[in-house]
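Okay, so here's the structure we're looking at.
Removed: one protein chain of the complex. Kept in place: all other protein chains.
For reference, chains read A, B and C in written order, and residue numbers begin at 1 within each chain.
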Amino acid sequence: MGKIMSLEEAVKTHIRDGVSIAMGGFTGFNRNPVAFAWEIVRQGYKDLHYIVGHPSCATFLMHAGGNLGIHENSWCGFGEVFAKVDLAGARLLREGKMIFEDWSHGQQAFRMLAGAVGAPFIAYYAPLGSDILNPEYDAMKKAGLRDGSNPRIPKEKFIIMDDPFYGGGKVIVVPAAKPEVGVIHAQKVGDMGTVRIQGLTSEDKEIAFACDRLVVTCEEIVSEEELRRDPENNLVPFIKVDTIVEVPYGAYPSGVPYYYDYDSELIKTWDKLQRDEEAIRKWMEEWVYGPKDWNDFLGKVGVDKLIALRASRSTGYSGHMQRGKNPSPQVFTPFSWRRKAEEV
Amino acid sequence: MGKIMSLEEAVKTHIRDGVSIAMGGFTGFNRNPVAFAWEIVRQGYKDLHYIVGHPSCATFLMHAGGNLGIHENSWCGFGEVFAKVDLAGARLLREGKMIFEDWSHGQQAFRMLAGAVGAPFIAYYAPLGSDILNPEYDAMKKAGLRDGSNPRIPKEKFIIMDDPFYGGGKVIVVPAAKPEVGVIHAQKVGDMGTVRIQGLTSEDKEIAFACDRLVVTCEEIVSEEELRRDPENNLVPFIKVDTIVEVPYGAYPSGVPYYYDYDSELIKTWDKLQRDEEAIRKWMEEWVYGPKDWNDFLGKVGVDKLIALRASRSTGYSGHMQRGKNPSPQVFTPFSWRRKAEEV
Amino acid sequence: MKNIENVIAKINQIPDEVARVGDFHLNELMALAASREVNNDDVVFAGTGLPMLGILTAQCLNAPDAVLIYESGILDGRSMHIPGSVADQRASFMSSQLGGLMDTFGYYLQRGLVTLGFLSGASIDKYGGVNVTYLGGDYYNPKHRFTGSGGNSDIGTMAKRTVFIMLQEKRRFIERNQYTTTPGWWCYDWPSGDWKPKKEVWKGTPFAECGPVGVVSNMGVFRFDDNGEMYLETCHPGVTPEQVKENCSFDLNISRVTGETPKPTYRQLYVLREIVDPERLFLPVSLPEYPAGIKEIVEA
Partner (left out) sequence: MKNIENVIAKINQIPDEVARVGDFHLNELMALAASREVNNDDVVFAGTGLPMLGILTAQCLNAPDAVLIYESGILDGRSMHIPGSVADQRASFMSSQLGGLMDTFGYYLQRGLVTLGFLSGASIDKYGGVNVTYLGGDYYNPKHRFTGSGGNSDIGTMAKRTVFIMLQEKRRFIERNQYTTTPGWWCYDWPSGDWKPKKEVWKGTPFAECGPVGVVSNMGVFRFDDNGEMYLETCHPGVTPEQVKENCSFDLNISRVTGETPKPTYRQLYVLREIVDPERLFLPVSLPEYPAGIKEIVEA
């Protein structure tokens, strides 16, 4: 089909300095397109305009790599159990090396939906009254970016208008998100491009349609026919997919339901390292710039780790990795479910 | 759980004269909540404010029964292969017995989405330039209904505004749809209310969330646990469902994928009868007001018909019913699929 | 019972030569004229009937990669049996995505992914604007009330190109529609209601250049000139430009006629009859017979 590429090719084809890009997944826990971000860092593109909610591991790498110029975001951290704050990003912000525009999760999701369905804007009430709407804190306007010259940057961050239909008070109208490139990580993609995602979908469908060119990295390229036997379960149709990259463990250290769990250890390591610029630099040298390719990186991660993270095909997560201070109890009955249904 | 009711109870509980109501499915082909409409006709409610796209069989019964007062609609007919025009509705319109407001499919879908996600309005470009936007043809305004007194009727049919964000010309802003009652017909509903729909979903998810009270009629009430094993495939969560009605063949003569196919014969009969008011009246007497209950109606339809319509659990439709002038060929290979993948 | 594998296998045995007048039905000619509108890279929004026949035939022959969208929520279904409507479960078989109207009108259509729409209408104006709402009487007291827009006005304004299939009658090819459901190249500028070029009314939107590019009637095929006015391109076999003009209320431009609408080939007829609609859901039950040489292959 001509859609299937290697990771290197895909990044080279779709990324250039200054490109606007959205990425999928949710925090450090679920389907961040990490391998793709890792390869962006290796290829060294600059000044990306990043429009996202919370693909935290991918974001951290690009912060550490200094690849972002504008970052529109609603939650910048790793994931609650690890560390909520992305200090590498905070540093860039403080040093004026990156323009950071704050949104709420709901706003970013609605903006992405508007972009996905071709609407120029969308109405959302929250958070009326918040400093997110403070004109002083419209970082992109302050930087002179809202002059209409960039077709992907709206002339206003938002407008507030009175509901003309139901007399329902004020409502915030936010502009559609229009990233040039979207990157999502899926479990399976058919050889023509049909995308199947298992587990929560975050904003991945909205990103897939809001962007002009979509790259889907995936755990497996499978027969298109397999995915079309139950088309209700496909998230994105093949016509919206420009490039498919098969990259096993491509979301590591975030998790991919039914394939592998998140690696708390690596994310906690990042959290420690980020306090010290030199320490991050060293880590990046060894783990990002050093490896021959993604498989080589996985080789360094090691088999023991990958086996510990192996997800059960029944529950979608690992029953074996230790997450807390005590080991996970082996539970084979959905007890809280049954408690509710039978005992109450 | 207290959610499960009989058809009679469900109609009595949720419908009253003048209530605003949305119904799901698509034309006469797919999951019209026909049994629910049939029972509305039997119980004789008047002046319903009906906000729909195309649930054609259900609509026809309520036209013939004279139950509708306001009808906001984007396509009023049976289904292309039967007859495109609903003459019973046209008659009511002509006689001034029903206010009919024209929309496009896209507008009604977007309006229902806005209602579903709590937005007071939504932006949609089409059909700029059409008589659908002609102020003279705003039937509800003409009838004095846009005075703000009814919280379910917006003060404007639409506004046209300039896109303030991307300089993208004019865009139509349409108000959210806010039906009081929504009725959809599903294949399976869990005993707590989780809804599973197979095949195309039309606007059913949007209707389910846009309405204040949702009735789901279904082919089967099943164990909630069954539907929760693959929650990705559920369309509506149990908290949004107020009433569940198990009514086998509850969408007949429209089809329900994997349960039964549409009955062209009955719909064609309707098309013939609708040309003659007296003929419809007789049909209604015999088939709607006459039967003891829905099962009694099905008894009149007869076993031969129900067996002919039986849907294959593989394809979701009947391989046996004759639809065209020739019998259906028995095909067991998805030939057009394979032609594309292998031969081209 | 026919073995469908054999039916398919024979496509290439049927000669791709032009059929003689008398060997095909007018509906077949029209369906195949529609089929020629489909490019291999098109994403097509198709309604039921002749357009569906045309596109399914195109997928078998000239445009195997064309993608079909049914407005009910189906993308690229590969039906084993011809759907009776866009919402027939048969339409969803082996589709890439199966969703609902937000998918088709939002994620696909308003997102700008649809390149070709096939529509019909009760009447069409000289700029390709279409009425599917009512004819006769007035809006509130119509003589003939039709279904209303459905997806007609959405698709007709936002698909890159639209082709209409129409019955050729004086009352259907008109100067201005009584009700413009689907704007053509000229339309109303609300709230003033001024009649203006679509490109002006839609200026700045992503859809200003989208609109009708062809009409297939039972008498000929029509195109639109740079001013958005309809002109006759070809006449169906046996029809003269003057006859077409007589069946138009507006002053049809017949100065650019290039000749006759191409007749179907036997291979096209074979695909249409034996593969696309063997059930005769949309094709008439009595069709002209194949000539002897071809009949032999078909029945072998």
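Criterion: a residue touches a chain if its C-beta (ideal position, glycine included) is under 8 Å from a C-beta of that chain, and two chains touch if they have at least 3 such contacts.
Computed from a predicted model, the values in this text were never measured in an experiment.
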| item | value |
| --- | --- |
| In the full complex, displayed partners of the excluded chain | A, B |
| Contact residue for the chain not shown (choose from A:7, A:119, A:153 or A:171) | A:171 |
| Touch criterion as defined above, residue of A:2, A:129 or A:144 at the omitted chain | A:129 |
| Residue ranges of chain A at the interface with the undisplayed chain | 26-30, 53-54, 73-77, 79-81, 84-86, 89-90, 93-94, 96, 102-110, 113, 124-137, 139, 142, 160, 163, 167-171, 199-206, 255, 257, 261-262, 264, 311, 315-317, 319, 322-331, 333-337, 339-340, 344 |
| Interface with the unshown chain - residue positions in chain B | 116-119, 190, 192-194, 205, 209, 224-225, 227-229, 231-232, 234-240 |
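What we mean here is this: only the chains that are shown with their structure count from here on.
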| item | value |
| --- | --- |
| Centroid comparison with chain C (C-alpha atoms), farthest chain | A |
| Cα-centroid distance, chain A relative to chain B, in whole angstrom | 37 |
| Sequence positions of chain C contacting 2 or more other chains | 74, 78, 92, 94, 98-99, 102, 106, 109-110, 206 |
| Chain A, residues touching no fewer than two other chains | 117-119, 224-225, 228, 232 |
